[in-house]
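Omission of a single protein chain aside, the complex is shown with its protein chains in their original locations.
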Amino acid sequence: MLGGIIGPVVTVLLAVVFPALAAGVLRALVRTSLLLTLPIAISALLVNLFFFPGGHQVLLRLGPITATAEGLGFALEILVRIMAISGAITLFYLATRPQDLVVDLERRGVSARVAFVANASVQTVPAMVERAQQIAAAQRARGLDTEGSLRRRVRGVLPIVGPVILGSIAEVEERTLALEARGFTRPGRRTLLWWPSDSTRQRLARWALVLALLALVVARIAGRLG
Amino acid sequence: MPDLAVESLIHVYREGGVRAVDGVDLRIGAGERVAIVGQNGSGKSTLVRHLNGLLRPTSGRVLLDGVDAAMRTVAQLARSVGLVFQDPDRQIFAGSVRAEVEYGPRNLGIRGEELRSAVDWALAAVGLEFDAKTNPYDLGASRRKLLALASVLAMRTPVLILDEPTTGQDERGVQRVRSVIGEAHAQGRSVIAISHDMRFVAEGFERVVVMRDGRVTLDGPPEQVFGRDAWDQLAATFLEPPLPAVIGDRLGLGSTPTDEMLIRALASLG
Partner (left out) sequence: MLTLDEVSYRYAGATRASLRDVSLTLRDGEVLGVVGRSEAGKSTLCLVASGLAPRTLGGTLSGRLLIDGADTAARAMHEMASDVAIGFQNPGTQLSGVATTVYEEVAFGPMNLGIARDEVLRRTESSIDALAIRVLSDRDPDRLSGGQQQLVAIAGLLALAPRHLILDEPTAQLDPAGTRLVSDAIRRLAAGGASILIVEQKVDLLAGVCDRVLALDEGRLTLEGPAGSILADPTLHALGVAEPSPVRLRRLANEARIPSRAIELALGRAANVTDA
């Protein structure tokens, strides 16, 4: 029953748990991962436990529905696979600083402009929110009723949204001029002041992971892992 | 025309816990012209936003003609207190100058002939009477600022608050602002202006309030606030008295905060 589980469990240990331990984020990873996958996990468990076609070995009988051993086996398999995927994604977010990632990508050849957009996007939303607040204050000072009936408040949307959009567009033009004036549009690589350090250990670990992936794929194709 | 009273006003911003206004008591009588000066962060903007209800006190109260402003919504207070913000681009949304100026009075329920005449008067007061159909973004930055001023003038409020009316204005624009303030005063309205321009303040206002770290440190006529005895306090808040005040003091002519006063003092020497 548990034969099909070995592959996924090994993957999770190698690719998720050990690196998380090394990065010091294991506790946060477990917490976040569990939170993320709990709904799916519960439903997958229940559905497969009770409704797995081809389940014979009965574990539990609850009125008209039965829990089967085959069902449990399959459910566990699915659970581990889900944990592998969610664990890997969560590990990526927890162990990587966005700045480091963007700089490293740029060092390896990604265009400076892509890197710029990745970094700058984060700032846009708070700036727009602040702008909208200021505009709302100015319109309220001119009698815009934000405390009255819903109909009145709906009518107040354009005097706020309009300047937010127009202002943001105008600001983009100003920013563009300033960037161009500082050589932003120069083609080719730009000088980087710093980048995340890469050690032999990290490089070995990366290669080890890639090889492990290849090995797993080969084993799968060869039918060894079921 | 109502008077304004601020009693023991304290305002702490929830975000960051900044004590922007730290105990201010102020009375502004009907028809007064008051300038509020101080560095950014001294609490000037926070203070005036309490006068039309945009901000509510953490403690203390604001009274409009004896009635607590807390009893009224911002939209209701907008009938009595008009506030012109510093950045016109964080307000302008209409496709024409006229439509923009109509917005405020329309919100107050003004229609028809009364609306038309209020808008006409406001446009003429700022010199935009021939641009009624122009798209606001076809006006230069200076005139857009005058447009924002007109849009509040048209609401005919008895109290007018201007946040940095001369910043970004050329000399002609500053002249316009001066004449608008003069006319409002002549009509008996109270005018409160936040400004960095000490000459504009000394020449156009009977009363100057200096703020620092959320408190009022000086409050009086320009002769007092820009007089020798106040210089140390002004310097502590990085403000400088206008040139004629410095010259008048050096020549032993007393306090002469404006060019006109200095000239008169020199002339009377014979």
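Read from first to last, the chains carry the letters A and B; within each, the first residue is number 1.
Operating definition for what follows: a residue touches a chain if its C-beta (ideal position, glycine included) is under 8 Å from a C-beta of that chain, and two chains touch if they have at least 3 such contacts.
Source: prediction; values computed, not measured.
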Which residue of B:G168, B:G220 or B:G254 touches the chain not shown here: B:G168
Listed residues A:R27, A:R153 or A:R190, member touching the removed chain: A:R190
Contact partner of the left-out chain, one of B:R19, B:R61, B:R116 or B:R199: B:R199
Which residue of A:R61, A:R108 or A:R182 touches the chain not shown here: A:R182
Positions on chain B contacted by the hidden chain, ascending: 39-41, 140-143, 167-174, 196, 198-199, 238-240, 242-244, 246-247, 250-251, 259-260, 262-263, 266-267
In chain A, positions touching the absent partner: 99, 112, 116, 119-120, 123, 171, 174-186, 188-193
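Just so we're on the same page, only the chains that are shown with their structure count from here on.
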Centre-to-centre distance between chain B and chain A (centres being mean Cα positions), rounded to whole Å: 50
Chain A residues within the chain B interface of the complex: 131, 134-135, 137-148, 158-160, 162-163, 166-167, 170
Residues of chain B defined as touching chain A within the complex: 49, 52, 54, 73-75, 78-79, 82-83, 85, 87, 89-93, 103-104, 106-108, 137, 151-152, 155
